[in-house]
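Here you go, one structure.
Note that this complex is displayed minus one protein chain, with the remaining chains in position.
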Amino acid sequence: MSDLEVQAELAAQAGQPDRSGISGRPRRFGVAETAAGVLALFLLTSAVMPQLLAPGDPLAIDPLSAFAPPSGAHGFGTDESGRDIYTRVVHGTQYSLVIGAAATAIGLGLGIVLGTLAGMLGRVVDFTVNRFLEVLFAFPGLLLALLFILIFGPGVATATIAVGLSTAPGYARIIRAQLISVRSAAFVEAATVLGRTRWQILLRHILPNTLAPLFVLATLGIGQAIVWAATLSYLGLGAEPPTAEWGAMLSAGRTYITSAWWMSFFPGLFIVLTAVTATVLGRSIDRRLRHVSVPGHA
Amino acid sequence: MNEPAAALSVRNLLVGFGAAAPVVRGVSFDIVPGECLAIVGESGSGKSVTARSLLGLAGANARVSADWLDLGGHSVLGLTEHAWQARRGRDVGLVLQDALVSLDPLRPIGREIADSLRLHTSLGAAARARRVLELLDAVGLPHPELQVQKLSGQLSGGERQRALIAAAIALNPPLLIADEPTTALDVTVQAQILALLEQITGGGTAVLLISHDLAVVSRIAHRVAVMHDGELVETGRTTQVLGSPEQEQTRRMVAAIPADKPRGTRLSEADTPNTPSLPSTRIDSSTEKTPDGTIVLEAIGLSKSFRRPDGTRQLAVDDVSFALRRGSTLGIVGESGSGKTTTARLLLALMAPDRGEVRVFGQPWTTATEKTRRGLRAGVGAIYQDALGSFDPRWSVAEILSDALGLGRQRRAPQTTARLTSLLDEVGLAATVLPRRPLELSGGQRQRVGIARALAGKPQLLICDEPVSSLDVTVQAQVLDLLDDVQRERGLSLIFISHDLGVVAHVSDQIAVMRAGRIVELGPAARVFAEPQHPYSVELLAAVPRLSV
Amino acid sequence: MFRVPVLQLLRRVLTRLAGAVFVLWMVASVTFFAVRLIPGDPAQAVLGGPGSQASPEALAAVNAQYGFDQPVIRQYFSQLGRLATGDLGRSYALNLDVGPLLLSQLGGTLLLAVVALALAWLLALALATWSTRSGRIASRVGSALEIVAAALPHFWLATSLIVVFSIWLGVLPPISTGGTLGLVLPVLTLAIPLAGFLGQIMRESLLRALESPFVLSARARGENERGVRWIHALRHASLPAISLSGWAFGSLISGAVVVETIFARPGLGRTLLNAVTLRDVPVVIGVVMIVAVAYILMTLLTDAVSRLVDPRLRLS
Partner (left out) sequence: MPLRHPSRTRRLLAATTGIVALGLLVAGCTPATSNKPVGEPKTGGTLTYASGDAEPTCLDPHVGGNFPQALVSAQYLESLVSRDSAGQIIPWLAESWTPSDDGLTWDFTLRSDVTFTDGTVFDASAVQANIAHLQDPTTLSSTGYLALGKVTGTEAVSPTVVRFTLSEPDSALLESLSQTWLAMESPTALKRSQDENCAAPVGTGPFLVESWVKQNAITLVRNDDYVSPPADADHAGPAYLDEVIWRFIPDSASRYAALQSGEVDVIDNAQPDTIVQAEQSDSIEHLDSPRPGSSNRIELNSGQAPFDDVRVREAFIHSANVDDAVSSLFQGTATRSYSALSSVESTAVSNPALFDYDPTAAATLLDAAGWSETDADGYRVKDGVRLSVEFPVSTNQSIPAEQSVFEQIQATAKETGFEVKLAPMDLSSWYAALASNDYNAVSAPYTKVGPDVLRILYHSDSIVPAPSGYFANLAQVNDPAIDELLTTAARTADAAERASLYADAQNRILEGFYILPLYDQQNHFLLRSDVVGLRTLPTVAVPTLYDAWLNR
């Protein structure tokens, strides 16, 4: 199992009908979901219209007010060049979200290709792809990413691709398992009995039922991708200052950790909040997708 | 009936969860030692909640109250969890349905059985081990010394259930509560377990039997209490309740039992809310049915084997041959592992036989390519045990049915709606289910949608694999009636596969009895049911749940 | 009862072994050809990188010594041959044989990973047990803790721990140079996020087990809460977490890269990161191979533990 598979498994469990069997009603929005929703709204606004939340220039320096602790004027304090950290964190959202989304898209895309190959094209391909995945799994995530960066050089683009690559085997395995379980589902046989062709079955039953859960998976994956990408930035292999990317801000701030904790605290906080938001929302969406409304009684 | 010696005495039991309305209301009964009382009810009637409340296991958020609740003469109302722990296993034992999950699958059964001894006695390990062997012997498990180390997964269903009973009676509790103890079992095994429970009752233990199946409990219960919607609607001696039921619910349940009812007899009452349009005039039309002798489906020497995990091959279907004539029903009956489901899949050409072939409407079927077969598929419908699983979970009823009608998934066109409504009408469903997904339907509704889907292509042949096995008995009755109706209306030929000889006998013209992949007996239903030839058929017949009144 | 015929056992062992060798071979091959794509002249890397003022003669000498002038396919096979005999080659940058170098680094990383894994298990178990028995609020709190823990980036957590425990409280050393005390913060850094993951899956499966019929049966026999948990439920709850431990180990190795660097702790992770920035190809391949071997062994181990905990696996 990979962390993705854990996430998928947990989402699936959370999506199952209430185990107590007493209340089959899907819960209304809980505290966590509401909070996650508000945060997601904030993050999306930050990414799309950062000026709305933080009208300043994230790159504007002001050497005379460098290292200012959080205050009324600078809610999150300022950095070594007097840049406003709140402004930078808000403007940095787009980088982190784009990196997270792009990495997830790459991982998911590769995963879909590999998983579909393995799940659809018969035993030989399945065997080959499986062995290939096994090999990829022998490289723990960061190792694969480091190797990739070693070859193609550091930078935002390579870091994004590297994170995508290292998550691909996890996605591939989930997709393959999902495909195989859907392929042998009773409703697929029922479609055969109704005289549907292979292609009709593939397009109308197997693919929709395999790919729909991926939306949830992608939401969950974005959180982890952001954490990984930030780690690479932190190691100096991703985004570079003065870009307001959170990982880069955090690593820049770490230098001053003993004198200016706010420089690394707030970017880190946003990384964690984003990842948590993604997890909570992913599970919530999943639950809602499964529970269209109250299941009836037998 | 408030005898002083009652093993269990309950007055006005009320159980609720959270703030919701109580799910068990005003339940009162007593059981004396050596007596077997059965509480019978359908799913959701509150019978299991009642059973668990009697052990203090209704759950943390349960509200339990009663005028009194005496176990062995002592009140157990408001006992602390700690005090309950001392009583459970010692004063009362519990046997649950399906021992595969009711015994810890990770522990040897010997350990599970010894647990009660460990918790409530000061016996040493050796003494406990001896007692476990005695218990296994007492519940009729052969070679106890070989069995104690086995996991529940290594035992057969019957062996497991015996082990579970052994665990429950380890300390000879005066009261044994058995909650659906035979439900997942084959009929022959079911009969054995019932015999065991009867024997335990004979030994002076009070047994509270919980079941959905009147026929099952009628064999051993001295008294029956019928539960409906959280209340006991009728209580009395078994013969009396089943022989001359006074209440509506009881009557309906008794009527729904298919065994010994002639072909074509209605099992359900026509005015059930789900079947508003069923014309009752068809009840006595059975004699009009005239099979014309054309063979619509023929199995010729079918064989199919599978690889076992250890590499050897298991013959699942072994040289099976039969023929189905137009307008008739062939019932295939067998216990689990007899190969009946594999046969169904072969008949549907979902897998290819190793040897032999299936011909449909006189044309090659299993030997044809899927492409040529596809042309014939419309004539062959199928109904599955797991109706829910046979629907794409993303599709609504409207989508499922319009797809089956070959109209694609568009739902808006008026003529589509008209055809859907008439199709639903035929299976006794209202058009209100159209926008819903299968997950939102009840079990009976799902199976009706399944039948509607099978009928959509105007088939001449229906293959039904355990179509009613997971349904409550009254719902089962409705579905069986429905199948009977559509067969008549459309002149369908049916293959009806079930583990329940009673059901099969009720619906079939011909019966094939399968065992270990082979057909051991094949003949007209009436004859097989009346004078079975093969010893296995005799055994099956003997085990069929019927009302023994 | 669970005796498996010797031949069958042998067959299984051989299959696993063949699988392991295949994976290692592929890992070596992928890495070998991947590093061919690395821009730059390996001979210059040997001589100290592009900043050095290596003479053409020295470059030629190095090319001959390391075989860089051979055809790629020949280098590939000689590399495989060396790997097969356990020879991981010589580091370009460190001027050392890779095998002994990595062997000396392996212990520290393994200790870190194993202790972190054990602690993560303990934390997850404690949290799962507490939050499933102390009511609705506890369950919510437990779940929230787990989700947040799983989202914590190692580097941020490490920094925060140093600030709190070394700088503010001054109770734990911020570097890890061998003492037991120095192991505390690195282990916590690795264990907390992992405990979040393990805890989530353990809690779910614990709840599932607690609601299963066999637990009801056990309660009906008079089993107390402790017995229900320790004899029945936790064993079931630990199964998915055990099979997750193979992945967990891999993620710990990833985490070790960050943690060893921050806590100045000798180990494979720090060596790897150094080697990557120095483009020290033999060391990178060496680390990759060792991690692959460790991963395979860990997978075998988790399989074995799973079979130990779940006797059903021994039957099939």
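In order of appearance the chains are A, B and C, and numbering begins at 1 in each one.
Here is the rule we use: a contact is a pair of C-beta atoms (placed from the backbone, for glycine too) under 8 Å apart; a residue touches a chain by one contact, two chains touch by 3 or more.
Computed from a predicted structure; not experimentally measured.
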Message: Need the list of shown chains touched by the one chain that isn't shown.
response: A, C
- prompt: If the hidden chain were put back, which of C:29, C:139 or C:166 would touch it?
  reply: C:166
Field: Given C:96, C:110, C:141 or C:313, the one touching the chain that is not displayed
entry: C:96
- prompt: Out of C:35, C:207, C:273 or C:296, which is the one that touches the chain we can't see?
  reply: C:273
Field: Residue ranges of subunit C at the interface with the undisplayed chain
entry: 40, 44, 47-59, 93-96, 101, 104-105, 159, 162, 166-167, 170, 173-175, 177-178, 261-264, 266-267, 270-271, 273-274, 277-279
- prompt: Residues on subunit A that touch the omitted chain in the whole complex?
  reply: 59-61, 63-64, 66-67, 80-82, 153-154, 234-236, 240-242, 248, 251-252, 254-260
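The working rule: only the chains that are shown with their structure count from here on.
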- prompt: Which chain pair has the highest count of C-beta pairs that touch?
  reply: A-C
Message: With centres defined as the mean C-alpha position, give me the subunit A-subunit C separation in Å.
response: 22
Task: Round to the nearest whole Å and give the separation of the Cα centres of subunit B and subunit C.
output: 49
Task: Please work out the Cα centroid separation of subunit A and subunit B, and write it as a whole number of Å.
output: 45
Task: Can you tell me which residues of subunit B touch two or more of the remaining chains?
output: none
Query: Going by the touch rule set out above, which residues of subunit A reach two or more other chains?
result: 20
- line: The answer for subunit C against subunit A in the complex is residues 19, 22-24, 26-27, 30-31, 34-35, 37-39, 140, 144, 147-148, 150-156, 159-160, 162-163, 167, 197, 200-201, 204, 207-208, 211, 240, 243-244, 246-247, 250-251, 253-255, 257-258, 261, 272-273, 276, 279, 284, 287-288, 291-292, 295-296
- prompt: Can you list the residues on subunit C that touch subunit B in the complex?
  reply: 1, 8, 212-214, 216-225, 227, 231-232, 235-236, 309-312, 315-316
Field: Residue ranges of subunit B touching subunit C (in the complex, touch as defined)
entry: 52, 55, 57, 81-82, 85-90, 92-94, 96-98, 101-108, 112, 115-116, 119-120, 149-151, 153-154, 164, 167-168, 170, 309-310
